[in-house]
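Written out below as C-alpha cells is the structure these notes cover.
Heads up, one of the protein chains got dropped from this complex, but the rest are sitting where they should.
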Amino acid sequence: MDFNLTDEQRMLQDTVARMIREQYDFESRMKLLEEPAGYSKEIWSQFADLGLLGIPFSEESGGFGGGGVELMLVMQEFGRGLVVEPYLPTVVLAGGLIESLGSDAQKEALLEPLIGGELVMSFAHGEPQSRYDLSHVETKAEKSGDGYRLTGRKAVVLNGDSADKLVVSARVSGDVTDSDGIALFVVDANAEGVTRRGYQTVDGLRAAEIILDGVQVGADGVLGEPGKAFPAIEQVVGRGIAALCAEAVGAMEAACGWTLEYLNQRKQFGVPIGKFQALQHRMVDMQMHTEQARSMAILAASRLEEDYELRERTLSAAKALIGQAGRFVSEQAIQLHGGIGMTWEYAVAHYAKRLVMIDHVLGDTDQHIERYVALTDNQAEGEAAGAPLAANA
Amino acid sequence: MDFNLTDEQRMLQDTVARMIREQYDFESRMKLLEEPAGYSKEIWSQFADLGLLGIPFSEESGGFGGGGVELMLVMQEFGRGLVVEPYLPTVVLAGGLIESLGSDAQKEALLEPLIGGELVMSFAHGEPQSRYDLSHVETKAEKSGDGYRLTGRKAVVLNGDSADKLVVSARVSGDVTDSDGIALFVVDANAEGVTRRGYQTVDGLRAAEIILDGVQVGADGVLGEPGKAFPAIEQVVGRGIAALCAEAVGAMEAACGWTLEYLNQRKQFGVPIGKFQALQHRMVDMQMHTEQARSMAILAASRLEEDYELRERTLSAAKALIGQAGRFVSEQAIQLHGGIGMTWEYAVAHYAKRLVMIDHVLGDTDQHIERYVALTDNQAEGEAAGAPLAANA
Amino acid sequence: MDIHYTPEEQAFRDEVRTFLKNKLPEDIATKVKAGKHLGKEEMVRWQKILNEQGWLAQSWPVEYGGTGWTPVQKHIFDEESSKAGAPGVVPFGVSMVAPVIIKFGTEAQKEYYLPRILNQDDWWCQGYSEPGAGSDLAGLKTRAVREGDHYVVNGQKTWTTLGQYANMIFCLVRTDPEAKKQEGISFLLIDMSTPGITVRPIYTIEGGHEVNEVFFEDVKVPVENLVGEENKGWTCAKYLLTHERTGIAGVGMAKEALSKLKSIAWDQKKNGRPLMEDPLFRNRVAQVEIDLMAMEMTNLRVLAAAKEGGAPGAESSMLKIKGTEVRQEIYDLMRRAVGPYAIPFLPEFFDAEAGEGPEVGPEYAPPLAGRYFNNRKLSIYGGSNEIQKNIISKMILGL
Partner (left out) sequence: MDIHYTPEEQAFRDEVRTFLKNKLPEDIATKVKAGKHLGKEEMVRWQKILNEQGWLAQSWPVEYGGTGWTPVQKHIFDEESSKAGAPGVVPFGVSMVAPVIIKFGTEAQKEYYLPRILNQDDWWCQGYSEPGAGSDLAGLKTRAVREGDHYVVNGQKTWTTLGQYANMIFCLVRTDPEAKKQEGISFLLIDMSTPGITVRPIYTIEGGHEVNEVFFEDVKVPVENLVGEENKGWTCAKYLLTHERTGIAGVGMAKEALSKLKSIAWDQKKNGRPLMEDPLFRNRVAQVEIDLMAMEMTNLRVLAAAKEGGAPGAESSMLKIKGTEVRQEIYDLMRRAVGPYAIPFLPEFFDAEAGEGPEVGPEYAPPLAGRYFNNRKLSIYGGSNEIQKNIISKMILGL
C-alpha cells in the first residue's frame, strides 16, 4: 500500500496547479463565462499544449497513457479553480467513447484533433425522461442507406451548444430502458436536422437541449457495433464519475479554505467569529466531510481498472458520498459566511453551486445508493461486508 | 382555538403532578423495580383512590369520562416520574378493549375491579413474528364446546407476567395477516395451558412471553363478535399511542431538565460547561425536539375522536416524530452529561432507556411513517397537504 | 383545550377565502404559485387591494387603521393567503417602520407617514445592517452629525431588501460616537431622493436582485425626521426586533411549498414510476410534512399564548429556526426531484411567461435550483439561526 505520487504524477499535479493558480483566479474565471462558448478557447489551447487533453488516452492514440490517478490529479485542480472548459464532455466522455469503441480510422480522425485542442466534442446521451438511468434511450436510429437516421431528443447535454461534434446514443432495438440495443454515432453538430438550444447552467457551465430530426449518419459515423454500446457507456460514465468526484474534492477544499479564512478574519462582538465554538465545530464537520470525500475520490480513481462489480460498486459509493459531502460543505460554507456567502461577487457562492450541481450530473446520491445496493446484494453478503478495502481483487 | 385547560383538567394535572413529585422521586422509583410484580401495589391502590384508573372510561362504566386530553395530562406526569405501574396495559389497552367490545356483564365483572385497582390486566397481542404489524395474528382460536380453545404464542406482553387476566387475540379465520378474522378473549392468567416467562425490560418495566397450549375459554370469555375485533384493536392501540406520546413528552422534559441543571452546575476549564456554545446549541436542539414532540402529543390527544383517517394519520405522525425526538433527546442528554449520564445510579440513563424503548412499543418511527404515507396517499393529495391543522373535520 | 377553530374563527376564514377568491388578481396568483418574481407594480397593486379591504395594517392599533385581529386571525389570513397564491405584504413600511412611528413618533410624523404607507405612496426600505456589522447591530458605524436643523449622514448600509424600489429608508445611525456601543444610536427617516444617496445592487447567488447597498455621502436629513429621542434609537430598534412576529414560522409558505413539492414528485418519473412512489423520496416528503405539522401546532400554541398576553419572546426564535429548516428542506427536495433539469439556468423563465425555442424540461423546473440557493438566506437573515440559538440558550435556558 502506497499513497505517494510518482515523480511524473507530482509533476503533472504541479503543472496544473500552477496554471490554475496563475491564470484561473476567481475574477478571471467569472470573465470567461461571458465568452461566446462559455469558456476560453485560449485556455483550451494551453491545456492542449500542456498535454492535458491527452491524459486518459493511450500512447498509441497519441495520449499520455494516464490512469485514474492522473485524471484525479487534473480534475482536483480544476475543481479548485472552478474550471469551465469542457474537459469532462470532450476528453473524458466523448473522447473516452471514441477510444473505447472507435475504429482505427475514427480514432485517427477524431482523437488527434481532440487531443490537439482543435476539436471539441460532447456526449449527447441523457433525455427528457431518462433522469439518471443510463439505459433509458428513446432516441431512435433507423437503418438508412449504409448508415442510420437519428430521431429523438437529448437533454442537458454538457457543452452541447458549442461542441463541434457530438457522440449521440440512439436505440436500434429493444425497449426504452433495455441496456441491449443502444448504439453510438458521431454526428456533426451542424448537420442537417440537428437543432440545439444552448443555455448557461446554474453553476456557470453551458449545456443544450438537442433535437434530432431525421439526422443522417454515414457508415463512418457508427461507433462500434450497433446495439452493443452499453458496456462502453457504463465504463466511460464511470470514468466521468471518478472525474467529478475528484473535481468535487478540489471544490470542497477551496470552499473550506475560503470559509476558514473568513472565520479568522471576520469579527463580531469584538472577536473573530472563528472563536465561537459552534462555528468551529461546524468547520470541523466540513473538513471531515472533505476528508471522507477525498478518500472516496482516491478509491474511485484506484478502482477504474478493476472488474465490473467492484469497480461499479466503488464508483456508486463514491458518487453517493460525495454528493452528500458536497451539499454539506456548500450549505455550511454559505451559512458560516452569512450574507456575503450569498452574493454573486463572492467566490464561495460559485463553489457551492458547482458542488450542488455535481450531484445532478451522472446520477445523484439517491440513485447511486440504490445502484450500490443492487450491485452489493448480487454478491455473497459476507464477502461484500468484510472484504478488506485494500485486498487485491 | 383554545389551549387552556379546564379547571377540572388543571386539578387532575395538579393531583398527579403532586403525587409524582412527593412519592416518585428517582430513588423511590428504583426501589419499586425490586417489587415482585416489578411495581408497587400500594401506589396502584393510590391511583385507584385518586380515580386515575377510571380516567378513560365512561361514567356508565364507573369511570371518569375523560378524553384524550385527560389521558395526556396523566401520562405526561407519569413520564416525568418514569412510572412503572401497568397503566398502559391494564387501563388503556385491556380496559379499553373491554369497554369497547365487552357485553354489559363483562364490563360489570371486569371494569369495576379494574377501576378499583383490584384487577390487573394485560393485552396479549404481539407475536414472535408480528414485529409492529397489528393484523399479524397466528394464534389460533378453535371452536370448542360453547367456547374456544386457544393455541399460539404471544411476545413481549407488557406486564404479562403479573397480570391477573389477559385479553388475548387469536384468529378464527383468514390468513396470518388479514385484519378480518381476529377475535379477542378474556383469559385467566393462571388458566390451564397458559405458560408465562416473565422478564424485566430494558427500561425497567416487566413483560412476558406467553404460550397458549389449548387454553379453554368459555362463552363468557369471548369479547365482542369473533373475527371482527380488528377495528377496536386499532382504535384502542391508537389511544395507547397517544398515551405513549404524552409519556414521552414528560420524560423528555425531565431529561432536558436534568441536562440543563448539569450544564449549569458542572465545571470544566474553570467555567460551567453550559458556557460552551456548542453545548448550548445542542441543549437548544433538545428543547426544540421536545417542543415539537409536545405539539404532536397534543394533536394526537385532540384527534382521538375524529374519523378514522384523520385520527390514524395523526397518531402515526405523532408516534413517528416522537420516536425521533425521544432518541435525539436521550442520546444528547447522555452525551452532554458525559460519563455520569452512562451510570445506572443517575436518573438520566433511565429516562434515556424509557424514551428509546417507547419507540419499540406499538410501532416505531419507520413503521408509522410508512403507515402515515399509506393513509395519506389514500386521500386527495391537495387536501391532505394544504388542509389547515385546526380545520374542523 | 380545543384545537378546533371557534365558529367565529371559521366564519372569519370563510370571509378571507371569499375575499381572496374575488379580489386576488389571477395574474399575480399564477406568478406566485409558479415561484416567479413579482415586480413593484404587482406588489403595490395587491397591497392597494388589501388596503381597500382594510386588511393591510394587521398589527396596527385599530385607531390608526389596524384590523384588530387576534393572532389566530392573522394566522388564518396568512394560511389562506399562501394557499391562494397571494403575495406576502412587503413588511418594511407597514410592519416595520409604522409600528415604530406609532409607538415613538411625533403626532406630525404619524399624520404624515401612516396614511402614505397605507395608500402605497411611500415604499420603505430598511437601513440596519452595515458591512462590518451583521448580527451585531450595535457595532454600526454610519454617522449622523447635527448641524443646525439637519443631521448630516455619512456611511453605508447593506442588505437593503428591495431598496431599488424605495423612496424612503429608515436608518439606525450613530449620533454619539463617544457613547458605549448600544447607546448613542438614533433612528432616522430618510428620503431616498436626498442628494448624496447612492443605491448599488447586490446580485445574489442565484443571479437575482433583491438586496442593495446604500451609500450616504453628506446626506442632509431634517431633524424632524428623528423618531424618538436622539441617542435612544436602540430602544426603537429593539422594539422593532422583538415586535410580535406572528408569521415568523412561515407555516403558510411552507405548506404551499410542500404542496408544490408533492405535485412535482407525482409528475416526475423514476424508473417509470412517479417519484412520489419511490420509498426513500416518499419517506423524506412525509418526514418534512410531519415536521411541518408539528411546527404548525407549535406556532398555534405560541399564538394562543400571545392572545392570552403571554409574550412570544424567545419562542419566536424557535419558530424562526424550525420554520427555516422546514422550508429549506422542502426547497432542497424540489431541486432534487427534477434530476438533471435542475441544471439549466434560465433566468428569463423566472419572470417572463415562457422561453423561446424548444422548451427545457418541465415548466416547473427552471426556478427550482435558484430557489433552493436563494433560500439559503432563510437561515441567515433576520438574525442567523446560530444567533437565534444563542438567544434561546440565554433567554429560555438561562445558559
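Letters A, B and C mark the chains in the order given here, with residues in each chain numbered from 1 onward.
FYI, a residue touches a chain if its C-beta (ideal position, glycine included) is under 8 Å from a C-beta of that chain, and two chains touch if they have at least 3 such contacts.
Predicted model only: the values in this text are computed from it and were never measured.
> So there's a chain missing from this view; which of the remaining chains does it actually touch?
The chain that is not shown touches these displayed chains: A, B, C.
> Among A:Val16, A:Ala242 or A:Ala317, single out the residue that touches the unshown chain.
A:Ala317
> So one chain is hidden, and I want to know which residue out of B:Val156, B:Met288 or B:Leu375 touches that hidden chain in the complete assembly.
The single option touching the absent chain is B:Val156.
> I need the residue numbers on chain B that touch the omitted chain, in ascending order.
126, 128-129, 131-133, 153, 155-156, 177, 195, 197, 199-203, 207, 209, 211, 267-269, 276, 278-279, 331, 334-335, 338-339, 341-345, 349, 352-353, 356-357, 359-361, 364, 366, 370
> Please give every residue of chain A in contact with the chain that is not shown.
1-6, 9, 69, 260, 263-264, 274-275, 277, 280-281, 283-284, 287-288, 291-296, 298-299, 302, 317, 320-321, 369-370, 372-373, 376-377, 381-382, 385-386, 388-392
> Against the chain that's been left off, what residues of chain C make contact? List them.
On the chain C side, contact with the omitted chain comes from 279-280, 283.
Following the convention adopted for this analysis, only the chains that are shown with their structure count from here on.
> Specify the chain most distant from chain A by Cα centroid.
B
> Let me have the rounded angstrom distance from the C-alpha centre of chain B over to the C-alpha centre of chain C, please.
About 42 Å, centre to centre.
> In whole angstrom, what separates the CA-based centres of chain A and chain C?
39
> Quick check: what residues of chain C touch more than one other chain, meaning two or more?
Each of 386, 389 in chain C touches at least two other chains.
> Give the residues of chain B that touch two or more other chains, as numbers and ranges in rising order.
277, 280-281
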